[in-house]
Structure formats: C-alpha cells, structure tokens
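A protein chain is absent from this complex, but the other protein chains hold their places.
By letter and in written order, the chains are A and B; residue numbering begins at 1 in each of them.
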Amino acid sequence: MEKRILTARFGKIDPLSIDDYIKNGGYEALEAAVKMESDTIIDEIETAKLRGRGGAAFPTFIKLKALVGEKEKTRYIVCNADEGEPGNFKDRHLMENDPHQMIEGMIISAYTTKAKKGYIYIRGEYDHSIAVVREALAQAREKGYLGKNILGAGFDFDIEIRSGAGAYVCGEEFALIESIEGKSGRSRPKPPFPTTAGVFMKPTMLNNVETFANIPHILEMGGKAYAKIGTESSKGTKLISLSGNIANRGVFEVPFGVSVKDAIAKLGRGVADGRKLKMVQLSGASGPILPPEKIDVPIDFDHDIGAGAIIVMDERTDVVDILLRHAEFFEHESCGKCTPCREGNLHLVRLLRKVQAGSATADDLRVMENLADVMINVSLCGLGQSAPIPLATALDGFGDQIRDRLAQTETKENA
Amino acid sequence: MSVLQNILKQNPKSEDYLIETLLSLQDAKDEPCISEEEIADIAEYYGISPTRVSSVASFYTLLSLRPRGKHVVQVCRDVPCYLNGSENILEAVKEALGCDIGETTADGLFTLEETSCLGNCDGSPSVRIGKKTYENLDSQKVKEIISGYREAK
Partner (left out) sequence: MVELKINNQTVQAEEGKTILEVARENNIDIPTLCHYPDLHIHSECRVCVVEDNWGNLVTACSTTVRDGMEVKTNAPRVLESRRVVTELMLANHDTNCTMCEKNLQCELQRLASNLGIQENRFGSVWEKKEIDDHNPSVVRNPNRCVKCGRCIEVCKEVQGINVIDYMNRSHETSVEPTYGRYLSFEDCTFCGQCSSVCPVAAITEKDETDKVWEVLHDEKKHVIVQVAPAVRVSLGEEMGQEPGSIVTEQMVAALKKLGFDRVFDTDFTADLTIIEEGHELIERVKEGNALPMMTSCCPGWISYVEQNYPDLIDNLSTCKSPQQMFGALAKTYYAEKEGINPEDLFVVSMMPCTAKKFEAAREEMSVIGDDPDVDVVLTTRELGRMIRQMGIEFDRLDKTPFDNPFGITTGAAAIFGATGGVMEAALRTVSEVVNEKPLEKLDFETVRGMNGIKEAEIELGGNKVKVAVAHTLSQARKVAEDVRKGKSEYAFIEVMACPGGCIGGGGQPYGTTNATREERIRSTYQVDSEMEFRKSHENPAIDQLYKEYLEKPLGHRSHKLLHTHYIKRN
C-alpha cells in the first residue's frame, strides 16, 4: 500500500551526512538538470503533473513558467516549512530524515528560474528541523551545490533559513512572505500573486517542502514515469500524517488514490485500543469532519486532503468539543487583519461555547451557519476562509448531535 | 559589547532580520523576553520606530514583551494532543509548577503557556520546554521532566 519515493531513504541515511545522500542518488537530478534547458525542466514537471502538496494543489510548472516570464530579474525561491496545522507533521519528517531532497528541489527550481536567492521558512517550534536543515545547507554549500557557479554551470544560488516565531497564519503564502520581510504575518490581497510580487515585491516561487522534495525524483524518473503513479487528477505520492485515536500514528507515503479508510485500517492499524470510530477529520483543523460512512474516499486533490493530515477520533469524542477546540485555535491564530476572520472567529468560539453549555438556541445556530458562510466566502486569506469548514461539515454529518445540544425550546418542554 | 549588540552584528543591517534578531535575543537571555529598552535599541539600529518593533514582537507567540521564567513550558492544546489526553498533562503541569496558564512560578524558573499544535502529533501528547519537545507523555512523565529541570536549575 505504501509507495516510498520521498521517504525511501528515511532511516537508511544519516540526515546530517550529505555523503550518505549522494551515495544514495542524491544531487544526481541536479547534475542532470544543469545540463538541461530551463524549458525542458519545466516540461518534465508539467508532464509529471506535479501539484502543490501544501494544500492548494496548484500546478507547480505554472509557477515556474510565471517566474521565467517575469521582466524583473531578481527572483526568489521560497520553501514553506511553516507546518502548523494541527494534525500535520510530515514536513518535519521530511526535513529531519532527508533534508537534501527539498534543498535539491529548490536548487533545481532556482536554476530553472534564474533565481539567486532562496529562503526556507521553518516554523520556530521545529527546533530540530532547523538544526538539521542548517547543517544540510552548510554541507551543500561546502560541496558546491550552493553558492557561486554551482556545478560549474554558471549559476549562483544560496538559501537562507528564516525561523517562524509562533504564528500558524505564516503558512499562508503572503503572510509567510511578510514574515520573511521581518513583519507581522498579515496576508496581502491577491492578485498580484507571489509569482509577480512576492518577497520584497519581487517574483517569488513559493512551495511546500514536499513539493520541492518531489522535483529531483521527477527529473530522475522522468515526468512520464512519475505521472503513471497516482490517479488521473493527482499524480505521484502523498505523505500523510496519521494522528489522534489511531493505533499506529505517523507519516506514511502512499500513491494518490489509496482510500482514507484503508490508510486508517492498514497503515494506522485502526482505531486505538479497539474502540469504535466516531469521526475522521481530513487536512487538519481546517478540514472536513466526516462520519465513518463517508471515509471510503480516495486520498487525492478532489477530496479536501489539504496537506495530508488524517485525524482519527474514537467513540468517546464529542463533536462540539472538537469544533470548539478548533475554533479556539483559529481565534488564537487569526492575524486580525480582515474583519470576518478577526471578529468572526471570536463569535464562533462564543457561540460554540454556548452550544457546549447547552444554552444556545436555534437562532444561535442559524447565526453561526450564516457567519460561517460569510467567513468562507469573504475572508482575505485561507485561514479565515477555511476556519469554519469543520463546523460546516460537522453540521452535515453530525447535525443531529449538535442540534440535540441546543437549549430546550418551550415546545419541547411542554411536550 | 552587549548581548544585543553582538546579536545585531550577526546579520546584515536590514530590517527583514528583525524577527531573527528578536528570536536570537530571547534565546541569548536567561529569561526569554524582550524589554522596552531592547525594543528601543533595536529600533534605533534598524532605523525604524519602536512601535514597528513591538508590533512585530507582540504578533508572534514565541516572542514575549512580558517577563517570563527561565523555562517556558508550552502545553499543546490542539485536537491531536487533546485526543490523547493533553488535558491531564496540563493539569499535571499546573500541579507540578503550582501556577496557572500565563503565570510564572514564584522562583522565576518556569512560565506556563498553552500553545497551538507543535507539529508533533505522532508523539502526542507533547510539551515543549524551552527549545526541546517531549512526547508520548503521561502525568507521571511530565512531572518527572519538570523535576529534572528544577533540580538542574
């Protein structure tokens, strides 16, 4: 069921040894890339149908092309390693077990787009990841994979680590860019997109760790072979993070198309302690909450998998408790820039507390649904747009359980 | 040269290094927080207003404008940890420290904070103390870890 491409070297190499990486095929893709035309590389990635692994699923080749097409010659390659969504931890595993494939993917992207500078923005809580990547960069520099005239191919590129400082919102591309610029992580309106005006308002290609890590593998096996893995809409493999009340928590790499149900049963070895499954949440705190009968869905870009988190919750779990905890997360993590997110999350928390306390009315529930709808449609960035998704989906799958928690209406009392 | 001046010199003099500077400064201090004087000095160095510096410092949860204890104990409050008993961990930590969330112990050794997901859900429940994350905790384990810090001072 697993297909280990990005995780193939996990446990087999010393992540702090670039020699181990090279011995196991590392930097061969880069060696090959620097002998290729930029367009050819982009073609391979287009053929591979590589799409962003951070949740937005945007075709990577379009970003590369956009950057190449910009008049402005100062360009940046940015790796989003600000993995902060509850239930996601696969980027940490990628960085801590095999950091160079991400770096190699960035260097290939830089060669392709003539960018001279890159940033890896790693969340500040990932102390160990930062240490590992820092060492990896130093080793890559020493070996001449970073710096001036890389591999004698006449291009310069270097990468700097930028540490997050405790803000989930910085996983959003423009918030992250603002943070790289030394500002608070408050997003910007789009367009212009980062490929036009990103870091320091210069063209910027920003991708998730896993997306970059895929690039060397695509060049190694060729876009066509890569595109044979997975499903029609979703090519390649996906790293999934299994957590919650599951027997075998961890990161697994599967080809797209494996079902959530199978992943839980086979890789996760089912619900922990033999309990019954109550619900599953995909993508993390911002994803849909599904009842057991709805989890036989493929892991692919058509099914809200986000960055690949699967949180399993057993029969003891109360859906309102979970919704409230998620709402509190978003309330705390909202950057506060746009009204629906700044004020809306506060009210979602208030209203959910009322539901939890049994004092909410049917009117409150209507207000909540209405608010959720406006937040989804009107918020400035992905945080506010996705914060109410668990609520909206739970009302579908667990509406009765939520409505049962409303204050007893007069008619009920009379009855 | 002061600790701050040393840190400022580590990076180019460009205001995009502000967050790096604030983080490094906190790490270099016995108590991880940033003082009003430091805000003013940093602002002057980068040629920006103190308001701009404190605006950034107040945005990020790893940075603190309020004094904190030597060891900041961050208990994850998000769902994956919650599903694995983080509420018990929080209670155990409160008991071990004798203080509530947002408070610092009387000896100035610990500050207790709740944190958003640490990205360590495969080892939940997790707690981060200073720059180290502890995983697969139970009440007993977390108390022992805190005792360890207390004894080591």
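One rule holds in what follows: a contact is a pair of C-beta atoms (placed from the backbone, for glycine too) under 8 Å apart; a residue touches a chain by one contact, two chains touch by 3 or more.
Predicted, not measured: the structure shown is a model, and the values here were computed from it.
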Shown chains that the omitted chain touches within the full complex: A, B
Residue of A:Ala167, A:Ile180, A:Leu242 or A:Ile389 touching the missing chain in the full complex: A:Ala167
Residue among A:Thr40, A:Asn149, A:Ser359 or A:Asn377 that touches the chain left out of view: A:Asn377
Touch list for subunit A against the chain that is not drawn: 167, 184, 186, 188-189, 191, 331-340, 342-347, 350, 367, 370-371, 374, 377-380
Where the missing chain touches subunit B, by residue: 36, 39, 48-55, 58-59, 65
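The rule is short, and it goes like this: only the chains that are shown with their structure count from here on.
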Distance from subunit B to subunit A - Cα centre to Cα centre, in angstrom: 25
Sites on subunit B touched by subunit A in the complex: 14-20, 22-23, 55-56, 59-63, 77-80, 82-84, 115-124, 128, 131-133
Parts of subunit A lying in touch with subunit B, wherever the complex brings them together: 83-89, 91-92, 123-128, 162-168, 179-185, 200, 241-245, 249-251, 281, 285, 309, 311, 313-314, 317, 321-322, 325-326, 328-329, 332-333, 335
